[in-house]
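Every protein chain except one is present and positioned as in the full complex.
As written, the chain order gives the labels A and B, with residue 1 at the start of each chain.
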Amino acid sequence: MGLFLGRSIILLLGLFALPTLLGDFWAYQLGLYFLYSIAALGVGICWGQAGFLPLGQAMFLGIGAYLSGFSLIHFQDSFLLLLLLPAAALIPGFIAFVIGLLVFRGHLESGPFFALITLALSLLTFQIATNWVDVTGGFNGLGGIPSLPGLEGFESLYYVVAAVLTISIGVVAWIIKAPIGVIWRGISENEKRLTFFGYDTAFLKALAFGISGVLGGVAGVLYAPHQGLVTPNLAGFILSAELLIWTAVGGRKTLFGPVIGAILVGSLTAELRDVIPIWELMVAALFIFVVLFLPDGIAGWPERLFQRVLGRRFSGDEVNLAVKIGQKSPELELASCSLSIGTVDILNQLSFRIAQPGIYCLIGPNGAGKTSTFNAITGAVKTQAGSINLDDESISGFQSHDVAMRGIGRKFQVPSILPNLTISENLRTALWGGRCSLMDLFHYTPLNWTNTINTDLKERFPFLIEENKPAKELSHGEKQVLELSMSLLGEPRLLLLDEPCAGLSSEETDKVIDTIRWIRSTFDSTILVIEHDMTLVKDIADQVIVMHQGAVLAIGGVKDIQKDSRVREVYVGVSI
Amino acid sequence: MTSPIYSFDGVTGGYGGGIVVNDVSGCVEQGQVLFVLGRNGVGKSTLLHLLFGYLQLIRGSVRFKQMDLVGKKPEEMSSLGITFCPQERVVFGELSVLENLILMRGNRDITHLEGYFEHFPILAERLSQDAGTLSGGERKILSFVRALSEGRELLMLDEPTEGVQRENILHIAQLIRERKKSGATFVIVEQNLELLDEVGDHVLVMDQGKVMISSRKDLISREDIVRHLGV
Partner (left out) sequence: MDPIAVTIALNIIYEITTLFVIVLGLAIVFGLLKVMNLAHGEFIMVGAYAAYFCQDQGWPYIMAIPFALFIAAILGYLIEFTLIRHLYRRPFDTLLVTWGLSFLLREVIELVYGKGFQSLSNPIPGSIDVLGEPYPSYRALVMVIAILSVLVLWVWYRRSLTGARVKAMVENPELARAVGIRVDNLARHTFVVGTCFGALAGVMLAPLTRVEPFMGLDYILTSFFVLVVGGVGTILGLSSGAGVIGGVQSVVSNLFGETSGYFGVLLIAILFLWLKPNGLISRS
């Protein structure tokens, strides 16, 4: 915290010294790009952190500026400005949040469609601003906007802009280091995985978009008195595009990248556009180059260096979370669940019931519907008929994160991790799932959370201690173990494991099996395992469920299953 | 004994530089069928991917009719007389059944397919349907018919009977027998022993990326094979 404030003060002093160094006029010019860089910080949050692309970000700047302009014109020197101006900054954020929520709830992806919607919306805003002449002044814009009360002359406004920029950087720095930042980066890596930890990712992405809207709004609110004129172009395509280019060139994933990009490329462009005819051509080429080869932008490398030299991990005493021992053991019941795609029946009247804690092995030939069963339970697919009940509640039709919140954890067949996040970030993301409140996500204390499972796992699998290693650098087996560990950390009452030992060496297999047994006995959990290796099944299963053609063929102890002639038939053909 | 038309020796490789298949050798004579057997995940499919050029060999050689196949790309194989049926994603789901069958032909004539439709009338019924709407077993049949109708000399099939009903497995066996007689050679990866009983000549049993048994089918007992498979 101290270090954090210290850096902000140094930055502020530096910015305050600029007018003395460069002269007032230049400082004033730079002020405009300071404002743009505040909006670019928002683009950085959306695109660099949460991983979705806002193509129409200038829209929020425009809305904020128009609102601020009206307020300043009509309520000049009124104390109401103290309410109106903050509202003018927050309203764009609220609009962004609602748009985000509506779109992300509709379909869970950050893909091109979201980008195109934002682009269309910004064009819509531009059209409204151009055509609603009575209110906005139309194409010529809203002119004659007075400066902020008590700040006559552009020099004094510079200091306000510099201060707001410093605060914005500080806030964003705080946010992206807080748990929410880790989770946003997780969403951009592997959104599906996070939903199975219980995160409402649509909401969290909308939150990111909302915050970026506020940053755009703040920039707009100051833009109006700074320039004295707001035209539709402020909400238009060109500025949206420039914000994106600046963010990319500066480095979207870094804190200072968007700021550096906006100030450097922005002000250089303003100066050099007329001097060097091919300047804008060069910027466009630079943008393509950065997207293809330099995803971290120009700030990427220095910032990493800076972090290595100065950056200290936020450190504090570890907080040991109470283990949720004594949770009610789950009663899971699937009744005549059916799922078909086209004319193919994936699940066909699938019914079974699990009421006792224990290890249940789900076996069956390829295409029997084992993974689909997991998908149906965890809400990844919707069954077309039948019901799924957990305890006495129907969970069919639930979203994946709602299912996860009821204590169902899942490990995927192909290890599903967050490859570019570190090992400890991977583990934390799992630990926080279902435990962090919205407030916690903006707080640093969860960074120190741990629990006994976490400690125990690190003893069993020493590679988990290498906290700062990116998960993508792990071997296949280690990735399997990491994802298994992640799915354990949430202490699910019901754990679904899809071939947890696939691709593991026999030594690793032994350890994983040992861990599963340990979880089973310590927490009295219910574990459902898809497994092909019959030796393993014999080893761990309390009960075996054999599936064939989307339905249960047999349930029973290992011995009974082995004697069952129908089971032998589906495995090695008829003539055995 | 005639010399093998297709042979591979010391094949080693896997995904991303890892070694999944380790020093696997085998061969098959013209008009015969080599079966590669083993449990899930022992490297059978990886072996086929190595042989067909999807993956680069770390070590080993592959020869077809005196031709060195190492370094050849999958898209070159059909012009060399080899075709392949993958284990998963066996058809083009967004194309119709008909389009799947004639994709690489110059016209939409289907007279050459009528013989196959006698064995699998379901395909004829669903010609205009998207292949993605077929069941897993039906897709396997479509994939098999597609490969057979290309008329190549060597066919590599990855689990052609997975999800296929017994009756249709017998039709598949019948078609393979006919094609063997006209001189085609097969390499078939299987878990199910039914097809082996019907058309097999050589057996290669794998476990953990290595060859456990390599033998003529009639020289090996059923129990020896089963020991490495299934339950």
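The rule is simple: contacts are C-beta pairs under 8 Å (C-beta built on N, C-alpha and C of every residue); 3 or more make two chains touch, one makes a residue touch a chain.
No experiment lies behind these values; they were computed from the predicted model shown.
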Sole residue of A:102, A:414 or A:438 that reaches the chain not shown, by the stated touch rule: A:102
Sole contact to the chain not displayed, among A:12, A:61 or A:119: A:119
Residues of chain A in contact with the chain not shown: 53, 102-103, 106-107, 111-113, 115-117, 119-121, 123-124, 127, 131, 237, 241, 245, 248, 277-278, 280-281, 283-285, 287-288, 291-292, 342
Footprint left on chain B by the chain that the document does not show: 52, 54, 73-75, 77-79, 83-86, 89-95, 99, 102-105, 108, 130, 132-133, 146, 150
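Simple rule for what comes next: only the chains that are shown with their structure count from here on.
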Whole-Å gap separating chain A and chain B, where each centre is the average of the chain's CA atoms: 43
For the chain A and chain B complex, residues of the former touching the latter: 342-345, 365-367, 476, 502-503, 532-534, 562, 567-568, 571-576
Residues of chain B defined as touching chain A within the complex: 18, 39-41, 130, 132-136, 159, 162-163, 166, 191-194, 197, 226, 229-231
